[in-house]
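A single protein chain has been removed from this complex, and every other one stays in its place.
When the chains are written out, they are named A and B in that same order, and each has its own residue count from 1.
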Amino acid sequence: MSAILVIEQILNGLQFGIMLFLMAAGLTLIFGVMGLINLAHGSLYMVGAFAAASVAGATGSFLLALVAAFTVAAFAGAIVEIVVIRRLYRAAHLDQVLATFALILIFSEGTRWVFGSFPLFLDVPSYLSGPVTLPGGIEYPLYRLTLIGVGLLVALGLWWLTARTRIGIQIRAGENDREMIAALGVDISKLYTLVFALGAALAGLAGALVGAIQSVQVGMGEPVLILAFVVIVIGGIGSIKGALIGAILVGLTDTLGGIFLPEFLKLFMESGAATQTGSALASMAVYILMSVVLIWRPTGLFGARP
Amino acid sequence: MKNLFGITTALALTAAGAAADTKIGMITTLSGGGAGLGIDVRDGFMLAIAQSGRDDIEVVIEDDQRKPDIAVQLSDKMIQSEKVDIMTGIIWSNLAMAVVPSAVNQDVFYLSPNAGPSALAGAGCHENYFNVAWQNDNLHEAAGAYANGAGYSNSFILAPNYPAGKDALTGYKRFFEGELAGELYTELGQTDYAAEIAQIRASGADSVFFFLPGGMGISFLKQYSDSGVDLPVVGPAFSFDQGILQAVGAAALGVVNTSQWSKDIENATNAAFVESFQTEYGRLPSLYASQGFDTANLILSALNIANPDDADTFREALRAANFDSTRGDFMFGPNHHPVQTIYAREVVQEGEIFTNKILGTALENHADAYAGDCKM
């Protein structure tokens, strides 16, 4: 295995991690601010991808498609917050799990009802397609490099929003003491709708960006949703920094585990068996990582200590 | 077909009512992620029943949600309450394994319109079980044979880490005579293949064989074509059926895939099928639709000779397979699995639509590898 391949794989792991971060950022924001477990986050990701695919199909513009994904998901998020989520802030985690589980059912089958059972088409725009050559002679798809760039921009933007703006101050204050900032005259329910819509919009954007190189289909959100939860739990719920680091950890573990575990096992085992056992272990790797982190630090890497 | 509000449309049951002499139970996937395949099988099947004009056949259709336990429960319902004579419809091998053995042991006929697990083709074969589609390995074996013919000598092969994936790679290796540059099992449901593509690039292979059904295949093909790796790709038809090709788009152009059916197989039955399917449903048929259509026509041909109550005569009539198949000639091997020609197809664009065109024959009159283990 050459050094170039190893570097390329590390890059792939990083890139996968950033993709997960796009999804996890909204999730951790919503949980951090509102204390809400939102299982329907994956559905908003799907909504974004479907919106993007429809708009790209009608107009042929990828940028417009991204805008549509962002807006439609934000809009869907705002509606969901006003109609359902608003009633659940004081409820137990259990009720939130059930309500958002119900939302998954409604969103998935609703999308299938509107768009049919077959996957939709969404492609990388021509100006971002094809590989570029990186220093060292690595050929890497331009679109994936763009994804890394967008992910880092989103991270930066979120940091700026929470650390440097008035809304950010309100958000952080809301995390700490909801009654207090309400008493200080902040319209807390408007703030929550805003945060939820922002989280949803990020999920929708992620769905559109990732949908361009994956399959836009009903149920596409659930596998990512679980991984996104793994990410925010490893990072510590509510922490944007934790989500970024957790996402990269998960991305690297998943990608590198899939490649090196079978190779590693081939040192002791016959090749076919090593490939199978290695892949089996690799698919469990991120969950093993998560439980080890939680056993070591029960509130994640950057979570608030109880 | 039922719409959101449960208003049953005309097609739902062709001939409901007490007059029905023969009851067919169809368990297939109509909701959730894999619904496209089940819908195609159902539509193909119901088209054939409607065209037969017979009003003494009742078809009971149920949705298994792609869950084995639901499928088993529905099969109990079909056998215990509906008292069906014939069952069909299951798409996935794992659901078929859950339902078929116990159904055929309760004296029901089962005709598989899609799944063909090896266990049911070999030692676990049964006189009441017929497979009208293929044994699972067939299309992969044909891909291996095609790769030999195309002069490939060093393949990189990959499939998901589950039984059908292992069967796929085994099937390819059974016929492929060249070397393997690499062999990979990916996670079931995986959506990102950057790491695998990097390995393909570094492996020095001259060709790639992959079996990644449904959404996995869409993701792989899109990412592969964007990666700049330009090795030729071969795969079974499952990643190139009519339902998903539009979602892959230009990334699939020129890719060779193997299938026992294609819309351009030249015979009158197939031409009529493609045309009437398009008229009825407004879309091109997929291979799944053709399998549903063939299954129904096989049943109809046997019903012309005997009723399922007369099990022995009915079984003989099924075994004779005297019906006009969309695939041209159709016959069963000794284990009730098809012996058939498998074609190599190429993905082409016809106007706005992406579809497949036959390149040539990959395997002529091909039987499966397990028939010898079947003691019937």
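Just so it is clear, contacts are C-beta pairs under 8 Å (C-beta built on N, C-alpha and C of every residue); 3 or more make two chains touch, one makes a residue touch a chain.
Criterion: contacts and distances are computed from a predicted model.
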Among "histidine kinase", "Amino acid/amide ABC transporter membrane protein 2, HAAT family", "Xylose transport system permease protein XylH" or "Fe-S oxidoreductase", UniProt-listed name of the chain not shown: "Amino acid/amide ABC transporter membrane protein 2, HAAT family"
Chains in view that touch the one left out, judged over the entire complex: A, B
Residue of B:Pro101, B:Pro232 or B:Pro334 in touch with the missing chain, whole complex considered: B:Pro101
Residue among A:Gln214, A:Thr253 or A:Ser283 that touches the chain left out of view: A:Ser283
Residue, one of A:Ala49, A:Ala99, A:Ile171 or A:Ile240, that touches the chain absent here: A:Ala99
Residues of chain A (touch criterion as defined above) contacting the omitted chain: 31, 37, 84, 87-88, 91-95, 97-99, 101-106, 108-110, 112-113, 226, 229-230, 233, 237, 276, 279-280, 283-284, 287-288, 290-291, 294-295, 298-300, 303, 306
Where the unshown chain meets chain B, residue by residue: 1-6, 30-32, 62-63, 67-69, 72-73, 76-77, 80-81, 93-94, 97-98, 101-102, 105, 117, 161-164, 166, 185, 187-188
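Convention: only the chains that are shown with their structure count from here on.
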Chain A-chain B separation of Cα centroids, rounded to whole Å: 34
Partner chain A, residues of chain B touching it in the complex: 4, 31-33, 35-36, 39, 161, 166, 183-189, 191-192, 194-196, 198-199, 201-202, 214-216, 218-219, 222-223, 226-228, 243-244, 246-251
Contacting residues of chain A [partner chain B, same complex]: 1-2, 4-5, 8-9, 12-13, 15-16, 19, 108-109, 112-113, 117-121, 123-124, 129-131, 139, 141, 143-144, 210, 212-220, 223-224, 255, 258-259, 262, 271-272, 275-276, 279-280, 282-283
